[in-house]
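Structure, as structure tokens:
Note that one protein chain of the assembly has been removed; the remaining protein chains are unaltered in position.
On to chain A.
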Amino acid sequence: MTTAVELPALEDTHAFGDRLSRLLRAGDLLVLTGPLGAGKTALVQGIGAGLAVQGDITSPTFVIARVHKPDPARGGSLPLVHADAYRLGAASDPRAEIDDLDLDASMDDAVTVVEWGEGIVEQLADAHLRVHIDRRDDDSRLVRLEPSGGDWAERLAALR
């Protein structure tokens, strides 16, 4: 059951990330897909704002993964692991490369969001939420949320 959301402008992508963050809890895995420039990092910036994590959220393409600790002063309680498999996509065995990052070590305690991770990172958790962002010609975005396992479908109902 796919949930679709229209986002007319960049600010809306950010605000939607903030809304989405309210559904999240420790152990969650979000797999972000969409073309170059769809707004994947912008969405994670919104999620990070909602989770009240520390540090600036920028593209993790170069460093592959970045851990943002929660900021208790702003009410944050969940760490955010922001990863990017863009550079791993063409590797002979990208899943082994993802394993080498040891992301699973922190997954139980954190929210893990992976850009460019489709087909690579799903095995890191029993359930995941696939978030696909499409960029349209008028620069608006269409987000499609596809629950996979767990209680994602029930939790998404709260977004509608």
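Just so we're on the same page, a residue touches a chain if its C-beta (ideal position, glycine included) is under 8 Å from a C-beta of that chain, and two chains touch if they have at least 3 such contacts; residues count from 1.
Please note the rule applied: contacts and distances are computed from a predicted model.
For the chain that is left out, the UniProt protein name among "DNA polymerase III delta prime subunit", "Ferredoxin", "Nuclear transport factor 2 family protein" or "tRNA N6-adenosine threonylcarbamoyltransferase" is "tRNA N6-adenosine threonylcarbamoyltransferase". Annotation: of A:T2, A:T58, A:S77 or A:Q123, A:T58 touches the absent chain (contact as defined above).
Among A:V53, A:L88, A:V143 or A:L156, the one in contact with the hidden chain is A:L88. Within the entire complex, the positions of chain A that touch the omitted partner chain are 35-37, 41-42, 55-56, 58-59, 61-64, 66-67, 86-92, 96-97, 100-101, 135.
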